[in-house]
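Once you've had a glance at the structure underneath, I'll fire off some questions.
Here the complex is missing a single protein chain, while all its other protein chains stay put.
Each chain carries a letter (A, B and C) given by its place in the written order, and its residues are counted from 1.
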């Protein structure tokens, strides 16, 4: 499998570390909502089809990537840095620093 | 000043890892291996949006103009610089003390300077079969069009993380973690036997 | 249906093997059953078998999407062991081991359970102490375990590189003598035949497409072969768990589906007579009765439902194999395939009632599914019949993750690819 790192270009999967389901929302650090924390840590969508997931190019530029990959065919339809990930960025703006 | 010790020294190393011609050299030597021992190896990292200032800083200090684009770099023989990650660059100088030269140029507002002069070992492989030998280790395309002179790449061979800069049409400088240097050097020599190699 | 025996074999041989009957019937689904089991794999079939045998519940349908045993029961590396660290796991897998030891007779089907032992190699004194901790934990639960010296290991596995100059020298190992291997397909076929003989309907090529509900309660399923009703619907679909429970409106589970690859070499004369695991990586190997070396390693490490692996894992597994057996460099890998593992968040399974009324869940088998087959079915059958878990599977609840009661044998936390 090849993942096209936005910085390094197409690289073999051996250079990457899988960081799992990218749909999980981490509660605000101070949140005491245990259900939300549990869902974040333990519960997975685990879809058969397109999967929004996080990979680190640990054997290259070490950036984290948000990858949409089909779990039935392993076809990759999009790759982007998690930094500048609008969804995340927006959320953090809303949250402020802490 | 105290002499720095290389991880490839003192040499309890086997003969075929030391200076001289080895492997199938009777049919010609097609790669030359050496350790370049630069005085300074720095990592410069810019905060998002401040990359241009950092690149300008590199030019001010080293005189090297980095082209745009991922992995772009350049070298003048004595000094080299290349991008290896978003906003991050490796800058190398034959001389020691490059860190202090950057101290006032790369301000905390622009980014950070990390001195890796001891932590990375620089190995040079040159010759007509340099691409062939490196292709045994790294799953990246070494062909000149895909990997132009001056450019840098971050990659790995199993557990050994490596930054590679192409410093000539058939010459590459490889930066590996010091603790892995001896193992990697052995592997490199082993892979060179087939084409005949010389250690300088 | 005729008993299998040397005699019946001889009798049929004389009549040209013309009188053998199908190992299980091919019935059409009835309108309703007492229990529906979704998944005609090892666990679903053994559940049906023990429901009939232990609880007298025979009005049961096993619904299989494809062909019987098409999942992991026919894709694993056939190892059977109960050498776990944590008591909950050890108790469960030891219960399974006891069922294995009498399974061929129980089923009147030779599943070829061969108790040739399972040896975990240790490469540092510290690792040997870790194994001692595990072995002692087993012994304190009445399970057999012993430490072996390098010399004893060299005698048991002469082909092994036991030299002190090896990159990772062997300093000893943990042996469970009662562990071993079984013929994986035979387990599915034996349970299928056994359940069928007790009246269970095994229905192949019958895909579940949805659940019938009465409010929250599950009352049956819709399938590619029509509606089938039942008071109790049990799910035992391993890697497809997430997909099936989603049909019941449950979107997330503490499970990720990952590909695990397995390999076999060409047939060789007897080379190794135990199940062996490497301590400085992830590698395990045994030899089939046909002579192929059967081995595997780590997960590919990303979510996947494609039964296909990637090359880096292949290379890693072979490297570890040769680190132990340098003589095998010229032996050839004949076949490589992948199975989809339902990796739970702590590496241990889930066998429980729920999550909806009328629903029963059996999943999260990670690497452990094959050796668990008898106990999994036995415990699941109990749980379905009595609407509460047996002591043995009581710890394997679905809510243990949220409650902080995880059973984490590897201590890796909620990172399935590391379990």
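Here are a few things to note about the model shown:
Simple rule for what comes next: a contact is a pair of C-beta atoms (placed from the backbone, for glycine too) under 8 Å apart; a residue touches a chain by one contact, two chains touch by 3 or more.
Methods note: contacts and distances are computed from a predicted model.
A chain of the complex is left out here; the name its UniProt entry carries, from "NADH-quinone oxidoreductase subunit M", "Sarcosine oxidase subunit alpha", "Peptide/nickel transport system permease protein" or "Hydrogenase-4 component F homolog", is "Sarcosine oxidase subunit alpha".
For the chain that does not appear, the touching partners among the shown chains are A, B, C. Contact with the undisplayed chain is limited, among C:156, C:331 or C:394, to C:331. By the touch criterion stated above, the residues of chain A touching the omitted chain are 1-2, 10, 12-13, 17, 19, 26-27, 29-32, 34, 37-38, 40-41, 54, 56, 58, 62-64, 73-74, 82-85, 88-89, 92-93, 97-98. Those residues of chain C that touch the chain absent from the view are 4-6, 8-10, 13-14, 16-18, 20-24, 26, 66-68, 70, 74, 101-102, 104-105, 108-110, 112-116, 123-124, 126, 128-137, 139-142, 145-147, 158-159, 161, 167-168, 180, 183, 185-186, 189-190, 204, 265-271, 280-281, 287, 289-291, 308, 310-311, 314-315, 318-323, 325-337, 400, 402-406, 408, 410-414. Take chain B: the residues that touch the chain left off the picture are 1-2, 4-7, 10, 12, 23-24, 26, 43, 45, 47, 108, 111-112, 114-120, 135-141, 143, 146, 158-160, 177-180, 182-184, 187, 190-195.
The criterion applied here is as follows: only the chains that are shown with their structure count from here on.
In whole angstrom, the spacing between the mean C-alpha positions of chain A and chain B is 31. One inter-chain figure worth recording: chain B and chain C are separated by 49 Å, centre to centre, where each centre is the mean of the chain's CA atoms. Looking at chain C, no residue sits in touch with two or more other chains. Across the assembly, chain B contributes no residue in contact with two or more other chains.
Residues 48, 70-71, 84-86, 88, 139-140, 153-156, 161 of chain B are the ones touching chain A in the complex. Taken in their complex, chain A has these residues touching chain B: 6-9, 11-12, 14-15, 59-63, 81, 83-84.
Per the touch definition, chain A reaches chain C in the complex via residues 1, 12-14, 18, 20-21, 34-35, 38-39, 41-48, 51, 53, 69, 71-74.
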